[in-house]
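All protein chains but one are shown in place.
Showing subunit A:
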Amino acid sequence: MTFETLGWQGLVILVIFGLSLLIATYCTYAERVIAAFMQDRVGPDRAGPYGLAQPLADAVKMFTKEEFFPGGASKALFTFGPCLAMTTALMSSAVIPFGNAVQFGSTVVHLQGIEINVGMLYVFGIVSLGVYGVMIGGWASNNKFSLLGAIRAASQNISYELAMGLALIAVLMISGTLSLREITLQQASDAPFVWRDIFNWNIMKQPLGFIIFLVCAFAETNRTPFDLPECETELVGGYHTEYSSMKLGLYLFSEYINIFVVSAVMSVLYFGGFNFPFQYEFRDWLASSRGLELITAQNIITVLGAVGLFAKIFAFIFFFMWVRWTLPRFRYDQLMRLGWTILIPLAIFNILLTGGLITTGIIK
């Protein structure tokens, strides 16, 4: 890796970092607006046009609030919890391929923080580290509600990570690689058949696996209907009961970043990532009828693909919020029953099914 590509890669990482933060910021706004719209209200509209400066106002509020440490709490761990939650949330977006390569001159820049051949494993590792942030925070608060919330978070995440991993294995059986970039590229298709592009997405081969993954994603990000760790009706605020000021902000923020990352992972794994229908036809059309160089045409496709990926991600984020304002919360035993007695057997069945279909050659 030359110094120049290193510089470009650093820039890409910075952009992804900034984008994650920006998207998480505006998720807080979107959440409120969507909630309001679904309840026939208009939501925040006072700060700036359409209330768009609301996240700024929130940040000012968060920063100026009192930093509170509960009595008897371990100060170091109490501070460490939200930091860990935030760091792990931000780290996982590094391996997601947000676009194909952009090429100018001899420089090729991949729109991806880092390309590693175990990208999926990396995401899983980091996501499961995320629960430590919640656990440490809940433990250090010296409050029974926080502790209960943290315990719930831990057992919920462990239970659903199993089903999630099993759902993922079926995808890996098809792709044969853990690299997210490879998985994305495999979902592209240059066959001329019109619908071939979309049919090549993994969702077509893994509908059951996708549903399992989606349900687990809700549980992993602690979103309704699985937001037991911060269930207000029982646990005040769950693991962040004792948190105030920007430390609470970091927790809430990391949750939104997690949603963003999980949405990105789902788009990449099941919805073709940065591929979009007719991309090759469009590229060839650009090259032949518009007289662009092939490289330029490819760059345009790359940028459009990145935009398309973000459209998919936003659709998922909307779906997360849509579900939140529709469904009531599960009871804790229902949550565990769903995870262990339904999702995990289903995921195993899905693996067997996929294996059968692969050996019979129906999907490849």
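The criterion applied here is as follows: a contact is a pair of C-beta atoms (placed from the backbone, for glycine too) under 8 Å apart; a residue touches a chain by one contact, two chains touch by 3 or more; residues count from 1.
Here is the rule we use: contacts and distances are computed from a predicted model.
S.K.: Can you match the unshown chain of the complex to its UniProt protein name from these: "Pyruvate dehydrogenase (Lipoamide)", "(2Fe-2S)-binding protein", "NADH-quinone oxidoreductase subunit I" or "Peptide/nickel transport system permease protein"?
M.R.: Hidden chain identified via UniProt as "NADH-quinone oxidoreductase subunit I".
S.K.: Among A:V15, A:V42 or A:I114, choose the residue that contacts the chain missing from this document, as touch is defined above.
M.R.: With A:V15, A:V42 or A:I114 as choices, the missing chain is touched by A:V42.
S.K.: Using the document's definition of touch, tell me which of A:T5, A:T326 or A:T341 contacts the absent chain.
M.R.: Here the residue in touch with the unshown chain is A:T326.
S.K.: Against the chain that's been left off, what residues of subunit A make contact? List them.
M.R.: Residues in contact with the chain left out: 34, 36-42, 45, 211, 322-323, 325-327.
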